[in-house]
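Note that one protein chain is taken out, while the other chains of the complex remain in position.
Letters are used for the chains, namely A and B, taken in the order the chains are written, and counting of residues starts over at 1 for each.
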Amino acid sequence: MSLVELDAVDAGYGENQVLHDLTLSIQPGRVNCIIGPNGSGKSTTLKAVCGLVDVWDGTIRVRGDDVTNAHPRDVVERGVVMLPQGGNVFPEMTVKENLRIGAFLVDDRDVLERRYREVYEMFPVLEEKKRQRAGELSGGQQMMVAFGRALMPDPEILLLDEPSAGLAPDLVDDVFDQVERLKERGRDMIIIEQNVRRVLDVAEYVYVLDQGERMYEGETEALRDEDEIMRMYIGERHG
Amino acid sequence: MTVEAVRLAVDRVRSRLREDARTRNGKLFAAITALAVFAPVMFSPYRLEIVMQLLIVILAVASWVFVAGYFGMFTFAHAALYGVGGYAAVILAAEMGVHPLASILLGGVVAGLFSLPISYPVLRLSGAYVGMVTLAYAEIIYYGTIILRDVTGGPTGYTGFPQLFGGDRVVMYYFVLALVVALMLAMYALLVNRFGLVARAIRESSDAAQMLGNNVPRYKLTGFLVGSSIAGVAGALQAYNILIISPPMLEIDQMIEFMAMGIIGGLRTFGGAVFGGIIVFGFSEVLRDIGELRLVVWGALLIVVTLYFPDGIAGSSFDVRKRFQEWFDR
Partner (left out) sequence: MVSLGLLAQQIVNGLFFGGQLALIAIGLTLIWGVARVLNFSHGAMFMVGGYVGFFALGFTGSVAAAILASIVVVFALGWVTEFALLEPMRDREEFDIASMVVTLGLAIFLENAILVGVGSRRRAFPALTEEVWRVAGLTISVQRFVIFLISVFALAALFLVISRTKLGLAIRAVSQDDQTALLMGVRPRRVYAITLGCSAALAGLAGVLLAPLFTVYPSVGWYPFLLAFVVVMVGGLGSVRGTLIAAMGLAIVRSVSTIWVAAESAMVLLFAIMIAVLLINPDGIGGWIDG
């Protein structure tokens, strides 16, 4: 069964349709990425899955459950967690409170403790700074808080919305290091990126979107042989 | 400003007037004005006084819409400045022997002067903060009229000042009508010209208006000053009309009344003040018998209009079929 499935989805904002009859089927056990030019609907796709954008037509399923236009909470409950663009940590909360709210739907103390340990093990600096306000941390540390917060509910699949957007070059390296580490630990992901070269190094499966339609999907390796797609969407300018 | 520019502006007003006269609101206004002209023949002296009050209230509300609706400066100080105009006019006439007609003008000037101290924060702050700071200022003026009892007569108010036109109500009525229409036209003329365009630009985005090369603070200050002065003139007229001025005239309740009229009438359309004034004020006169229940109706009306007709009555379409359609399209 697909982990996340979009079936003939139309979606958009107000009068403005962004996704046109989009069908995607995300299989478990791999790192996926969605690439495409600006305004191709990459971000809208993630938001539609999470219940942040109105779906006009079509169906979205998570492990077979219909979550079309569901409340974001119902999507989180099914193990689909999004890390918003820019991270958006809660600046006035402590690091630990940020992690706690990441696992907002978890109430079991033992489970919570285990999750804290896992996150602290991956990002030891967060344990040192757990009582500090997140807004006081450096950009790189805030990004770790955002990653840790997204991992707290132990998601089945993590949706990353342009994780490297607007970051300084050394932070971009940090982000892709973290993504690499998550991949090693077997975390499923859907990554949306402008930085196509970098994301293709990590992703195992690629979807190419243009103007809200799916232009291509396939293994990353296979994509390299698709001259037409490579030329149109990956472009020489990146290489 | 050259003669040529003035001529252009006048032409613009004339052509806009011609356009607007053909709209639903324009036709209604023409009918209302015609009705107002014949009011002294049609109504009893008591009724005439009510109509006069209504005209003055419309002017006050229009001057608030001018500031709050067009510039987006949501001021709560308007009723207080309206009261200041009233106090200034009658005190000048009674104590300093200023001619009543001149005192009305001076009432406007004094109200304008009183708007200056608060204009600095109003220009600096935005959104709800403008409301807050002006509310505080209005309260200061209100308490001031009570505290300075030697000047204002204290809580019971100020009476015994000379009457306009020796108490001839019909002459006074036409004077009020003419002044109200003239000042409304003056605001209209400002709004249909470049001034109004910049005002709306400032409401939408102050930064963008500034970047387009407009001196935003100067426009806002002018707008605030003009609106407040006109409120002062309205207050002066009202004091001469009801022959007393007292603190309740500039209490927050009065402000809320003006606001309710402006909002129910429509903040985005200058004529909204006319509709709002007639509906709310007229309504409360007609419903005087049911007493306080009318205020319940007002409160509810204010809620319903804000929720479902954000552009007020003047700015909304009452094409039932169309509204139904919108309902289903949602």
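We take it that a residue touches a chain if its C-beta (ideal position, glycine included) is under 8 Å from a C-beta of that chain, and two chains touch if they have at least 3 such contacts.
Bear in mind the structure is a predicted one, so any value in this text is a computation, not a measurement.
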Checked against the full complex, the residue among A:35, A:50 or A:137 that touches the missing chain is A:50
Touch criterion as defined above, residue of A:82, A:95 or A:192 at the omitted chain
A:82
From the listed residues A:7, A:21, A:57 or A:97, report the one that touches the chain absent from this view.
A:97
Using the touch rule from the top, list residues of subunit B that touch the missing partner.
72, 74, 118, 120-121, 124-125, 127-129, 131-133, 135-137, 139-140, 143-144, 146-147, 252, 256, 259-260, 263, 291-293, 295-296, 298-303, 306-307, 310
Touching residues of subunit A against the unshown chain: what are they?
50, 52, 71-73, 76-77, 81-82, 84, 88, 90-93, 97, 100-102, 104-105, 107, 149, 153
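Just so it is clear, only the chains that are shown with their structure count from here on.
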Please compute the C-alpha centroid of subunit A, do the same for subunit B, then give the distance between them in whole Å.
54
